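Only one protein chain is missing; all other protein chains are in place.
Right after this comes chain A.
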Amino acid sequence: MLVSYRWLNEYVDLTGVTAKELANRITKSGIEVERVEALDRGMNGVVIGHVLECEQHPNADKLRKCLVDLGEGEPVQIICGAPNVAKGQKVAVAKVGAVLPGNFKIKRAKLRGEESNGMICSLQELGVEAKVVPKEYADGIFVFPSDAPIGADALEWLGLYDEVLELSLTPNRADCLSMIGVAYEVAAILGREVKLPEAAVSENSEHVRDYISVRVEAPGDNPLYAGRIVKNVQIGPSPLWMQARLMAAGIRPHNNVVDITNYILLEYGQPLHAFDYDRLGSKEIVVRRARTGETIVTLDDVERKLSEEHLVITNGREPVALAGVMGGANSEVRGDTKTVFIEAAYFTSPVIRQAVKDHGLRSEASTRFEKGIDPARTKEALERAAALMAKYAGGEVVGGIVEANAWREEPVVVTVSLERINSVLGTAMTKEEVAAILSNLQFPFTEDNGTFTVHVPSRRRDIAIEEDIIEEVARLYGYDHLPATLPVAEAKPGHLTPYQAKRRRVRRYLEGAGLYQAITYSLTSPDKVARFALETTEPIRLALPMSEERSVLRQSLIPHLLEAASYNRARQVENVALYEIGSVYLSKGENVQPAEKERLAGVITGLWHTHLWQGEKKAADFYVAKGILDGLFSLLGVDHRIAYRPAKRADLHPGRTADIWLDGTVIGFVGQLHPATQKEWDLKETYVFELALAELLNAESEAIRYEPIPRFPSVVRDIALVVDENVEAGALKQAIAEAGKPLVKDVSLFDVYQGDRLPDGKKSIAFSLRYYDPERTLTDEEVAAVHERVLAAVEKQFGAVLRG
């Protein structure tokens, strides 16, 4: 809402309060003033001039040579390029020495050999926004009414010595979508009176019912419809002061009748519509829901298809307006309009919102209906509009109002106690302070023993309950006066849940292990949604996605991590190691919330370790990724329950991928990207993993129990076993550990060899076995016996033989 300071001053005395101060006070009390703009934009030296002569410039087709009377001294010659400049016009002239917006100084000049002593201005040149300049002056200079005094300050006549406050209104404060509403707010803040405009109408002896009748078939959508007839109007420009106010409020002036309806809209917040009575096509107005297939051509000359969800004003046969949104072209007020039917109605919000949504048509009127108007002011606004049309369009107001009124004002009475106010706010206000605030708000109230009974005016539809009153009191009392305290309650310690605490440990571990945390988007494209997913379901699709790229909810974190890796690679960051913890979304059927499962995923590509001057350079490989996961499983105390098993998964290298099992369930995987997939994402050799985080974090882990430090020496024996090349080291190791129980405490693999020195199809795997007995020192014989047992076991299970 754009509020002219000078206009506002007509309803509330603003003496002693500058526009800036006012803006601060309004902001502090609850409505944000986004900016205060001085309309004069630092201009001066612009006067109203009279064009005495106007002829073609001798040397330029598009220029005119004008002789202009500026009300002082001799008339001056001014060269003007505007196509509409003409002899006899009263125009805005920036004199030599004048300053226009942007500190543009007007100097004496020669244009194509002809002297020019100033500049005849368009409204745009005077800082008026092009979209509000009246259409007839949009491409040329502005022409004042013929009675404008020569030599007078043009800026004053254009209402530009004014400041405009831009209010940013929250949806509850629709009351401030009107000057009167703002006036009440400002009056409450300043503790001053509100002066309401004059709305008395003098009527002729005819009666409106002889002209028109009104029937509302959808009273739920339109509880109140009122109208008046004004005859013998003369369509012409509205008074300049009115045009200036409309422009300051961001509305383009059209003609007197239309401008008056807009002026009332701004003043009362009550949208009006003026129909050309003679072109209505009947003597009745019927308000009803549109029929499917019905159409209307609106004022903007667009044919609109209607449905039963839209409300229309009809002449009994066909729509003449899309109710509350835009009038029809067929009954538009034109230059030859003689009789006007003014509509003042209360349309309810949902039906208007639907029309706005369906037709993409938002207007000053529809915005107000959507947010809710005050029906108690509807008829008053109508009266004022009729009065202004009589005054400024030469009209004659036909006696009486035609109306269909199903609206009953329901009084809103709220009681609130002083004690409640103070206990909710934590203040120590007195009865008198609260009473003063309510008085300033002009809320009628009674007070009895600290209990206030407040009669809420209909203009404040946002106030219905005790808390609303408390808020009014609080904001006008001033939040700066609110003390700062802390809740008084039993002190219970705060904490993370075990899951949250473990998840943080996991993060720190991964970061310590060299991975950076990424956060990627949850929305993805249908072609990526299920790739890499541990589990898949029917994708969950947005009803109205903004793009196909962000249309479904992801089922794996990996695709977007790959995107991030690729993004980095494209920017010369080739060594990438990222992890992400985030949800994937698995459908549980339509219209129910999906399962949201937390996943931990990672991507590693490029060099893992470089320390070149000492000759170290290690590319990321499968075992880098696996090593990180091994550490994670140890951290979580599940390492002994984890198994890696070779697996085949889409998008992954068939020979370099392992499923990760926790006890009997697959909880994740780790592997190298399939070369084709790598290429698709424009990556080099890349490793990924994804784990079901909840399964991991919720897995029971044993509490730490101290084990005595060895008191006796242990014995270490190495063995190198030759096996078929397809024997898995993991299985071999497990067999050794099993066979060596209980004396073999550690089995660690230290070498794998395959090559010339072994037969084809064979490999050698070497382990180091540590034997230990907590009770005593082991003898060579004891160790040898177990060692034999181990060898026998692996020979039996894997055909393993000791490497010679």
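Just so it is clear, a contact is a pair of C-beta atoms (placed from the backbone, for glycine too) under 8 Å apart; a residue touches a chain by one contact, two chains touch by 3 or more; residues count from 1.
In this text, contacts and distances are computed from a predicted model.
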Exercise. Consult the UniProt record of the chain that does not appear here and report its protein name from "Amino acid/amide ABC transporter membrane protein 2 (HAAT family)", "Phenylalanine--tRNA ligase alpha subunit", "Quinol oxidase subunit 3" or "FtsX-like permease family protein".
Key: "Phenylalanine--tRNA ligase alpha subunit"
Exercise. For the chain that's not shown, point to the residue among A:D162, A:D259, A:E370 or A:D651 touching it.
Key: A:E370
Quiz item: Given the contact definition stated above, which residue among A:V17, A:I540 or A:I558 touches the chain not shown here?
Solution: A:I540
Self-check item: Touching the absent chain when the full complex is considered, from A:S146, A:N591 or A:T665
Solution: A:N591
Exercise. Among A:L67, A:A513, A:A720 or A:A737, choose the residue that contacts the chain missing from this document, as touch is defined above.
Key: A:A513
Self-check item: Which residue of A:L322, A:V454, A:L578 or A:L683 touches the chain not shown here
Solution: A:L578
Exercise. Over the whole complex, note the residues of chain A touching the chain we left out.
Key: 27-32, 170-174, 349-350, 353, 370-372, 423-427, 465-468, 470-471, 474-475, 479-480, 482-497, 500, 504, 507, 510-523, 540-546, 550, 553, 564, 567-568, 571, 573, 576-579, 582-583, 585, 590-594, 596, 608-611, 613-614, 616
